[in-house]
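Below are the C-alpha cells for one structure; questions will follow.
This view holds just a subset of the chains, kept in their places.
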C-alpha cells in the first residue's frame, strides 16, 4: 500500500473546498490549479499579487513551486503544465514571462509539456496553472 | 507487458464516440469526462438527472465513482479531479455540494487535488468532471 500524502505549504491560503493543493502517491505528484494569490494571512481572504498578468503569473509559479517542494520535487520533475488564460491576447506576454522564469530557474532536465487554453476564471484572475510531476 | 483495461460500468450510456469511460493500466486509472446522465436505458438517448447544478453534480459524482469501482479503486485513490463548469456563478454552490458529498463518502486518505475552470459544454449540461487515480 502506497500512502497518499497531501501537500499543503504553510504559505498557502485554505482551499475553497474539500480538495488538496497537492497530493503525492508513489512517484506521482499532482498540483491543483494555482492562481496568483499572495501568501495567506490568517483570518483574511485571499489577495491576488496584483492586477497584471506578470504579477499573477509569477505568483502562480511561486505557488506551484512551493507545492512541488513540499513533495520533495522540483520543476525538473514536472511532466505537464496546464495554463489557463482568460484572453488569447495574453498568450505572447505569458510566453515571455514563462520563458524568462524558467531560464532563471536553471532547469537541468527538459522543459515540461504544456497545454494553454482560454477559459473563464473567477473575476480578477487572469491565469491559473496546474501541474503533473513524476518523481525520479 | 501491462494490460490496458476498459472500465465500462453496466449503468453507463454508450460513449458518443470511440473512447472509453475509463481505462486502467498498471496502477494508473483514468476516468473520462463524466456528466450528469442517469443510468442508461437500452434504446434510449442519454437523459440528464435534472436541470439543476445539484442534480447534475451528484449524478456526475455517481458516474465517476462507478468507473473507479469498476477498476477496483475508490475516491481515496483519486489524485486529481478536473471540474468544468459553465458559469462562474456556480462555483460557491458546486463547492457546497462537493464538500457535503465528500464528507458523506468518509474518505480515509487526503482529498484529491482539483482544478475548476469555466468552459462551454453541450446544451443543458452544467458540469463535467474527469479524474486521475493512482491505485495503491
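Note that the chains take the letters A and B in the order they are written out, and that residue 1 is the start of every chain.
Operating definition for what follows: a residue touches a chain if its C-beta (ideal position, glycine included) is under 8 Å from a C-beta of that chain, and two chains touch if they have at least 3 such contacts.
Predicted, not measured: the structure shown is a model, and the values here were computed from it.
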item	value
Full complex, copies of the single sequence (shown: 2)	3
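Just so it is clear, only the chains that are shown with their structure count from here on.
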item	value
Between subunit A and its twin subunit B, rotation from the CA superposition, multiple of 5 degrees	120
Rounded Å distance between subunit A and subunit B, as computed from the means of their C-alpha atoms	23
Contact set on subunit B toward subunit A in their complex	27, 76-77, 79-81, 88, 91, 94-95, 98-99, 102-103, 109-119, 132, 134, 136
Complex interface listing, subunit A residues touching subunit B	1-6, 15-23, 25-26, 28, 30-33, 82, 84, 119-123, 128, 130, 132
